[in-house]
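Just below is one structure, and these are the notes that go with it.
All protein chains but one are shown in place.
Right after this comes chain A.
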Amino acid sequence: MLAISKSFYSLILTWCCIFVLIFYVVYVLEESNSNETDLHFHKTLLMAEENNKYSILLPTYNEVENLPIVVWLINRHMTEAGHDFEIIVIDDGSPDGTLDAAKQLQKIYGENKIVLRPREKKLGLGTAYIHGLKHAKGNFIFIMDADLSHHPKFIPQFIEKQRERDYDLVSGSRYIGDGGVHGWDFKRKLISRGANFLTQLLLRPRASDLTGSFRLYKKHVLENLVGNCVSKGYVFQMEMIIRARQFGYTIGEVPITFVDRVYGESKLGGSEIFQFANALLYLFATT
């Protein structure tokens, strides 16, 4: 009996050692990747914090009901926190008059606060960011949904987080701390958690929420990432954060609540799941 358990333990021990070794090798490799950001970290620390300007990119399509509310909330929270900001509305030719709503808002809040960058028709999210970035005056860029699922009250928290350690990007996460979702049934939650688990396992992204699109970027970081991402649709957000890790950018996280669309329809169908699986495999093989 004793002999069995002894050899059994030695077998287990060997396996454990192998696992530890593998994890150590992976850890060392990843650390060496991220070291180059340290230099950058010290350089940007010297920049005066007070001169920061935040450009908030709002790509819209049929958001006539949500846009005024979002703009009003952004204005309230940014003014309260005393941050300099501008909102860049990139409307993709919405037939519901989103652009007219944006023009009204521009009259109320002024042309330096609301910037309109409309496009003729619905084009990709990535090109919307490139389009908006061209005219962004801020050194920091916020990306968020204009459908009220992302609450502007979190914006000052993103800024605080960013300043803590001069992060290159701060990502909102539904999966940590007080974060959460509203309006999701069991099936939707299960798919979300399952997909997240699989992604964490395969990609080890060091960020808990990959498909969320409420994020704060340094302008040059976003410019670099957008130029290097090829995905379309919502998996674009996933590629952005995975590439960020690949390039060694530092990532901070803020818990956010995601309130599913108050007005309008939310979508999660077979094609979204297929897109997700596709993107996951692509990133698994290439990053």
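Here, a contact is a pair of C-beta atoms (placed from the backbone, for glycine too) under 8 Å apart; a residue touches a chain by one contact, two chains touch by 3 or more; residues count from 1.
By definition in this document, contacts and distances are computed from a predicted model.
Missing chain, UniProt protein name, picked from "Checkpoint protein", "Armadillo repeat-containing protein 8", "Dolichol-phosphate mannosyltransferase subunit 3" or "DNA polymerase delta subunit 2": "Dolichol-phosphate mannosyltransferase subunit 3". Of the listed positions A:K122, A:K137, A:R163 or A:R193, the one in contact with the omitted chain in the full complex is A:R193. Where chain A meets the omitted chain, the residues involved are 3-4, 7-8, 10-11, 14-15, 18, 22, 26, 29, 64-65, 68-69, 72-73, 97, 101, 104-105, 107-108, 148, 151, 175, 178-184, 186, 189-190, 192-194, 197, 201-204, 257-259, 262, 283-287.
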